[in-house]
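I am attaching a structure below and will ask some questions about it afterwards.
A single protein chain has been omitted from the complex, and every remaining protein chain is retained in its original position.
A and B label the chains in the order they appear, each numbered from 1.
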Amino acid sequence: MSPPLLSATGVAKRYGAVRALVDGAIEVHAGEVVALLGANGSGKSTLGRVITGITKPDAGTLAIEGVVTHVSSPTRARRLGVAAVYQELSLVPDLTVAENVFLGNEPTRLGGVDHRHLTRVTAELLALFEGVFTVPVTPLTVVQRLPPSERQLVEIVKALSRKPRVLILDEATASLGGRQVDRLFQLVGTWRDRGMGLVFISHRMDEIFRVADRAVVLRDGATVGQLQLRGTVERRAAEQKLVELMTGGGEVGALFLDEARPQTPAAAEHGAAGQALSLRGFASGPLAPLDLDVAPGELVGLGGLQGQGQERLLLALFGALPHRGSMSLGGEQVDLRNPRQALRAGVAYVPGDRNREGLLPVRPILENLLLPSWRRYGTPLRMRAARHDAAGVATELNVRYSGLDANVATLSGGNAQKIVIGKWLLRRPRLLLLNDPTKGIDVEAKEEFYSLLAQLQADGTTVLFTSSDDAELLGLCQRVLVLQDGKVTAELSGATLDRNHLVAASLGAR
Amino acid sequence: MLAEARPARGERFRNLTFLVPLLILGVAVLLNYLLQPNLFQPRVLNGNFRVMLPLMVLAAGQAIVIISGGIDLSVGAVVSLVNVLLVTFVKADSGWSAVLLGLAIGVAAGAAAGALNGLCVAYLRLQPIVTTYATSFLFSGIALAILPRPGGALPRALTTFYRSAPLGVPAAALGIVVLIVTWWALRRTRFAQHLYGVGGDAAAARASGVAVAWTRFSSYVVMGVFAAFSAAMLTLSTGSGNARLGDAMTLSSIVAVVLGGTRLAGGAGGITGAVIGVAILTIIRNLITFANVPTWYQTLIDATIILAALAAPGALRRIRGRA
Partner (left out) sequence: MREWLTRVPPPVVALALSVVLFFVAGAVQPGFFNLDQAVNIVRLAAFLGIIAAGQTLVIIAGGEGIDLSVANVVTLGAILTFMVSGGASERLLLGVVVALAVGAVIGLVNGLGIVGLSIPPLVMTLGMAGVVKGTILAVTQGNIPGGVPPLLARVVTGRLFGVPGILFIWLLFALAMWFVLERTTYGKRLFAVGVNRRTAHLSGVNVPATVVLTYTLSGLLAALGGVLLLGFTQRVFLSLGDSYLFPSIAAVVVGGTVLAGGRGSYYGTMAGALVLTMAESLLRAMRMGEAYQLIVFGLILVALLAVYGRQRETA
């Protein structure tokens, strides 16, 4: 049997005190799709980055077609035939699609860039996704104009332009629409049949079973097992086995099971005037006018595929985006034109991109927690009271930190997220808007977050939240509004609050 | 059916950021002509070109650095340095070999200065503004050490040539044409693509395999070479050396680049814009002179017009946003 296209063994990598990888291993043969699975913190992304030359490992061997090599940089990896598509894009907004696809790899003719070749090849590659673009995409389109899903497709096209023998897709489907994912998987099948080796890193069980031949599982930085997925394999049993491998056979988390643990608080009244939040004809940009009533203490989820308007709705409610229509909180009309006014009205927004929108990375934890609230402490600022309040909230949320003056960057993902939430809890908001709050957080922190939500609900806080995790939505909310293309296509509750209905509504099926 | 390779309406012009400045230039020239009817006479036109050329070359180099996301505050000092080197190596009675040697030394010095800046900014990761400000002291000091007092002279043949009109076209105008042609050639290279990439999003460029540090470093070296040529033009114009010659040119080069439509943040724009920017600056100065503005008010009027021109893109965007 011919040697695998790519094989990595004994890969280790440590970042300061954190051991991201201890003994990572993976093998990809020609003509197969290998899924790489693992919970957050398992090291799967790090392993991916080592293979593609972005990260230099502390130990381990890499072999391409049996020959041991050093993949010292992405350029070297590409030259060896290994290409990757990540969620963080490598596109320059001001350049065209063609220029981006060939950035760093420009074909030359007579000393100058061969633009005609560039454009032609890009057009051929773009044709692979013909029919699934949501906006016109040509080689001469400036990337700035493209929405995230199209940019991701350009990123995929860019990896293809290097004619790789091994292609790694690291959470590459996150921003794609349903039909785009279908087309991608179709293409993956074609490439596989032509002899390419593919690594598919994902946390979406559905997709893994659709596209992968074999699954490799990482846990706590080491490869702990693999499983054949093609052939006579019972889906249920396979899923269970994979989850077992991922969690170490211990208590199975609610992550991948279809029935998540329900978290229903005390039933809420749906009286007319006592609504916590009431919207009439509320619209913003591409979001269609929406009528909605939410009772105090209710937890409403916004579902549907990513990028269908969920974030837009939350930002508009927070006053961070222009909107029209009427909004009332607790029976009184409000017109929130900016976050400051929203704050004062008792609305809080926890962003999805923690680092770019929720935290002040180089400032101490104290300042992060008190940012919206300094006014309260007068002039000169009563620091003792401030510190007391901040410490109080941190304790309430069970944050593991070394001190209020420690830099927020020293916190782990889960703890950092608690700070972002804590910042708002200090103000005791009556309406809490959460944008994918558990993205990138480990299981333990998620559990703590769920209990926090339950407690908030019991206190009467109304919560509106969106999540990229369907199980989470189904397990936590009493009601889920499903959005597609900016419109609410379904409202699921009670009997209709299950996976099938959610997925069907997300895709617009009946 | 293949994806259409035809650009959408408006995309064809995305890189022609100099169109609005060109319009402004047209208006300015018209006003100048109204106040100075002999503007288009060869002698006057030639004089204008001679004044503009050195700054155009300098602004062109500055544009290249700015496109890649940097900025260079030492350009004026480099011009001074090369200027004094030129008059030190080329005397009034020098022959062609000495002239060429002098030029070669000047270009080498410009490149070396650029290399120092590039080393600090690209490889040591120092902040461009303060670093190039610091190196400007270095270069000024060296220039002053070489030529403590203004002086020196060039062969008459050279200075006369600069004033002449070979083939009926003013020498300086030819220089401007050469500059623009050089840019068109440069624009087609891989280096130029990388410049725009690094300026637009350095992290994305790096992930794509672009040698980011090398690209930035090279942009500064290119700037140094352009500064050297600018000094050469200037020396041809003045015919002598002065260690403080280039001091005022630094800020003018930056203003010209911005006036020409290039973003300070990088990733867009071009030399054509810088050239137009210099032309606008020069015409404005002409306007002020010929409008008989009292001496004491000239600086204020000049500065206000420039500020208005600098504010124009932002103001237009605001108005368009509200429409």
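Keep this in mind: a contact is a pair of C-beta atoms (placed from the backbone, for glycine too) under 8 Å apart; a residue touches a chain by one contact, two chains touch by 3 or more.
Computed from a prediction, not measured in an experiment: that's the story for all the values here.
> Just name the one of A:L6, A:A320 or A:I421 that touches the chain not displayed here.
A:A320
> Among A:L359, A:V399, A:L425 or A:V443, which one touches the chain that has been omitted from the display?
A:L359
> Touching the absent chain in the whole complex: find that residue among B:N32, B:Q62, B:S94 or B:S140.
Considering the complete complex, B:S140 is the one touching the chain left out.
> Just the residue numbers, please: which parts of chain A touch the chain that's not shown?
Spelled out for chain A, the touching residues are 318, 320, 338-340, 342-343, 349, 351, 356-363, 367, 370-372, 374-375, 377, 379-381, 383, 423.
> Contact with the hidden chain only, please: which chain B residues?
Answer for chain B: residues 71, 120, 124-127, 129-131, 133-145, 148, 201-203, 206, 212, 251, 254-255, 258, 264-265, 296-304, 306-307, 310-311, 314-315, 317-318 touch the chain left out.
The rule is short, and it goes like this: only the chains that are shown with their structure count from here on.
> Taking the mean of the C-alpha atoms as each chain's centre, how many Å separate chain A from chain B?
Once rounded, the distance between the two centres reads 46 Å.
> List the residues on chain A that touch chain B in their complex, please.
Touching chain B: residues 54, 74-75, 78, 88-96, 99-100, 103-106, 108, 111-113, 119-120, 123-124, 126-127, 130, 136-142, 158 of chain A.
> Contact residues on chain B for chain A in the complex?
Contacts found on chain B: 1-8, 11, 14, 185, 188-190, 192-194, 196-197, 200-201, 203-205, 207-210, 267-268.
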